[in-house]
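Only one protein chain is missing; all other protein chains are in place.
Our next item is subunit A:
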């Protein structure tokens, strides 16, 4: 089994937000929820770079560690998923997540959070694979169809890479070697406690 990861090559990302749009469209994500987003650092200054960020599917995921109802689980591909039937929308995973990945629909009273929603690595949830119930709760399950996440597949500059960690790291290293520069794999130290030498 592969160890699935995301890698955003910020020297290639042009902040077109196609990954965000692809994700929203593929999974029919409701208003106000962004499973993926593009953050621009040093906007308008020298050294500006954009990074597409979503759930990084951490090793030793903080969300799973703090969840009061233990609704998270990790698949054989090391994808971190959660069970919306168990989630109570307490918001603790957002406080623990280094990447701001968990999203909550605003339902009910006050700042009332509904059941958490986040990037599933296009792997759905605990429901039957590619069933209507799974689509309704978690969106499409491309992994079960043998496909990779759509955000990375859609990326026009191939900045966003998804797939087995070793393979995408080797693709990135080869790029860096060829062009002579690179800013490293964003979030990898935090999520996987490893770095890709740039």
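The rule we apply is simple: a residue touches a chain if its C-beta (ideal position, glycine included) is under 8 Å from a C-beta of that chain, and two chains touch if they have at least 3 such contacts; residues count from 1.
What we mean here is this: contacts and distances are computed from a predicted model.
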Protein name, per the UniProt record, of whichever chain is missing from view ("ABC transporter permease", "Formate dehydrogenase subunit gamma", "ATP synthase epsilon chain" or "Nitrogenase iron-molybdenum cofactor biosynthesis protein NifN"):
"Formate dehydrogenase subunit gamma"
Residue in contact with the excluded chain [from A:25, A:157 or A:195]:
A:195
Tell me which of A:42, A:130 or A:170 is the one touching the absent chain.
A:42
Interface residues of subunit A toward the undisplayed chain are 10-11, 15, 17, 32, 34, 37-43, 46-47, 51, 53, 62, 65-71, 85-92, 94-100, 109-113, 179-190, 195-196, 198
